[in-house]
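The other protein chains are all here in position, but one chain of the complex has been omitted.
To keep things simple, chains are lettered A and B as they appear, and every chain counts its residues starting from 1.
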Amino acid sequence: MTTLAFAILLVASLAAYALNRRAATTIRDGGARLHSVSNYHGLFALLLMLVPVLVVILIWLVLQGPVVNAMVMWALPAGTLDGLDTGQADLILAEIQSISGGRIFGDPEPWKLAAAAHLTELRELAALGLVLLTALLCLAIMYVARRKVAAGFRARQGVERIISGLMIFCSVAAIFTTVGIVASLAFETYKFLRLVPLTEFLFGLNWEPQIPIRADQIAAAGAFGWLPVIAGTIVITFVAIFIAVPIGLLSAIYLFEFAPKRIRSVAKPLLEILAGVPTVVYGFFAILVVAPAIRSLGASMGIPVAPNTALAAGGVMGIMLVPFISSFADDALSAVPRSMRDGALALGATRAETVLNVLFPAAIPGIVGGVLLAVSRAIGETMIVVMAAGLMANLTLNPLESVTTVTVQIVTLLIGDTSFDNPKTLAAFALGMMLFIVTLIINIFALRIVRKYREAYD
Amino acid sequence: MTDIPSGSGAVARTTMDKVHGSLARRHRKQLILQIFGITAISLAFLMLFILLASLITTGHKAFTQTEITLEVFIDPEEISVERLPRGNFTNVLAAAVAADLPSVDQQDRAEMRVVGGILSNGAQFQLRDRVVEEPELIGQTITISVPVSDPYDQLHKDLLDRETPENLRRLDDTQIAYYDRLVENGAIAASLNTGLLTNADSRFPELAGLKGAIMGSFWALLTCFLISFPLGIGAAIYLEEFAPKNKLSDFIEVNINNLAAVPSVVFGLLALSVFIGLFGLPRSAPFVGGLTLALMTMPTIIIATRAALKAVPPSIREAALGLGASKQQVVFGHVVPLAMPGILTGTIIGLAQALGETAPLLLIGMNAFITSAPATPFDSATALPTQIFIWADSPERGFVSRTSAAILVLLTFLIMMNAIAIYLRSKFERKW
Partner (left out) sequence: MDALRTVTRDIDTNSTKISARGVQVHYGDTHAIKDVDVDIKERSVTAFIGPSGCGKSTFLRCINRMNDTIDICRVTGDIRIDGDDIYDRSIDPVQLRARVGMVFQKPNPFPKSIYDNVAYGPKIHGLARSRAEMDEIVERSLRRGAIWDEVKDRLHAPGTGLSGGQQQRLCIARAVATDPEVLLMDEPCSALDPIATAQIEELIDTLREKYTVVIVTHSMQQAARVSQKTAFFHLGNLVEYGDTDDIFTNPKDRRTESYISGRIG
């Protein structure tokens, strides 16, 4: 049915285009001078119909699901939902939906069958409503657009106004995304902070987000102090940067100053491959190769290494960041004017001295910006740590131990079915909020440095 | 004349001597820096090599599948036309295997279970489908090739060490004897594992395939493209060609640059709370995944498109404007077509990134266990990277090589996409 609505819209738009274009041509053939060529009259009708009706359909589709569900739940026999939290209510809804979809497991209660029938009925009604609404709107707009056709009508300006509006909407989508991120994180974090005080979250030394599943279950009440989690993040980030920065900078310096052209033309694309490998692949590499290697190395030296050592996750993350840092360093070195290089060489500096004493200091701001962006990436990197780092929060700075990170906690807390009103789920959003804030600050700072630096030499 | 020191030649000589004296040390320093540089870059490439080598050595075994060829007598006592789907195909198959193993007592149920265990759990369904298609086969003997179960597959691929003590081995001596006997009979052979691409996920490694994941990724990428491409291009054209230089466009610009650097998991949180929580869109659906990926890909497309538009020289714009074209006619008629190769290249690279993205898809539940490929973008599904994550997490040994194989498949797709981008760039690149 939804497809039918789209089909109606498409056909009607094309019809409106043809109709208006024909009408404009007729006026022109009648000897009048058109302000806009007839094609624009057609396009005007097309856009006038396509844009608003598409918006209406999309809004309808977004709202249809929740509204229908709410009506079904509301129509359930009184008292069925008493004492159930949203998770359980969602389960009932899911069961009703699957019955309505024809997948019946066991023998559901009669009220569920009735509700399922009700749901099916409402859905059909909604689909029919959508098609009718689309058809009506199309007809109305076609009429309005057809009335507009006249010799003096500025169809081109009309079309350009609509297109401008569309483009502005596209540009603002980026803002919507940011606003959406901030609003959703802030909203859930606010709910979290009503359950767990801010001071406990920021300064607590324990992170044990287990909560009792049944009321009578004996379990820890759950502790939500994020310090051990952020400590783990810092350890892994530090290991990653400690590996990525020297390797990345030295390779960049070598490729920039010393490598023969042939080596450079092979090495740069190879580094890009390293950058293009998905992080889930690095994660698998960490558990398949790196972690066992580090553990057996530790065993051979008599050092106890935890199975999920931060070294494995951090090390692999470091490898992932090497191309990132080296490409930033390469850009920064290339941006230093050639005259600096010539000046140093003409004084009799060796190429190593030229790079280290003149080019590198001049490129420092650009490189620092790149390293900061790498830090922000390391903090936000998820898959490598989810696969290779630990799950248990462990307040330590020893990279041989198993630590957990902010992103690991977000993923493990949210994997599986979740309802939005227990502290476990909400804690993930609170962590997400902190992650967003920290990386945002680093990014803004780093991007500003990089931009300033570019301006300095442009 | 006299003010020129007559000893200037001597001074120069000593200067030259000093320079000469320092040369060896300075060249040594340069050499050390070069050695460090070569070491660093070699380390990076060594890691890339180890990464690919380990994936290929573990993964190539998953591209073959050990199969057993059986002469199956479709016993009408076990399988009848009336109750076809409920027929006891397992027994029929076990009997067929036992026929090859003279030592087996067909009446011993425990022994027959072990014999049946040689076959994959999926063998019975394969036979069932065949018989359902041609019911007249009942009562006849047919030849059929079915996959063996994971431990035997491992044994055949030399991944199971016969030297391990029996109690630590997944197959005991009797089972290995059965296997050896079947190999002697020529019943067991390895063949190309087409199931890896044509099967959906399964609990049993020998049956698990990537069809569901590939379709899930396809639907997600399609959604992602349909949303991010028009939005991204629209925004880029507006910002580059039309936007007035004011606070708002500055703000949008800063916004886009920052969005490109927001951790991907945060987009997952947004999707979970807004798309699933607020809009009530279905969990695990590739459509929601694509929507999320679109938000992440959009900044990449915007940045690439703006660069491509910037590369079109102003003379083209001026020429068209000079003929009396409106600003929009200039941009859409001349500038955008000229920038198209660059825009497409950027888009493909953005989509390749989206294809490898995992974390946000985990949060919206695309790591569910689903045994059928999605028919529409609204069905539950996994995607290639999340499937890799699921398999990497599975305890069965057979999934290790499947995971590597899945990664190789994913990397193949990524290489293909990048190759297209490089081709586009080299074919249409224009030097102004």
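Definition applied: a contact is a pair of C-beta atoms (placed from the backbone, for glycine too) under 8 Å apart; a residue touches a chain by one contact, two chains touch by 3 or more.
Predicted model, so just to flag it, every value in this text is computed and none were measured.
Partner chains of the missing chain, restricted to those shown and counted over the full complex, are A, B.
Only one residue from A:Met340, A:Val368 or A:Ile444 touches the chain missing from this view: A:Met340. Only one of A:Val62, A:Val131, A:Ala349 or A:Ile415 touches the absent chain when the whole complex is considered: A:Ala349. The missing chain lies against subunit A, touching residues 261, 337, 339-350, 353, 357-358, 361-362.
In the full complex, subunit B makes contact with the omitted chain through residues 1, 3-4, 8, 11-12, 15-16, 18-23, 26-27.
In this text, only the chains that are shown with their structure count from here on.
Centres computed as Cα averages put subunit A at a distance of 19 Å from subunit B.
Within the complex formed with subunit A, the subunit B residues making contact are 19, 26-27, 29-30, 33-34, 36-41, 43-45, 47-48, 50-51, 54-55, 58, 230-235, 237-239, 242-243, 249, 251-252, 254-259, 261-270, 272-274, 277-281, 295, 298-299, 302, 326, 328, 352-353, 355-359, 362-363, 367, 385-386, 388-389, 392-393, 400, 403-404, 407, 410-411, 414, 418.
Across the complex, subunit B is touched by residues 62, 65-66, 69, 156, 160, 163-164, 166-175, 177-178, 180-181, 184-185, 187-188, 246-251, 253-255, 258-259, 267, 270-271, 273-274, 276-285, 287-289, 319, 322-323, 348, 350-353, 355-356, 373, 376-377, 379-383, 386-387, 407, 410-411, 414-415, 418, 420, 428-429, 432, 435-436, 439-440, 443-444, 447 of subunit A.
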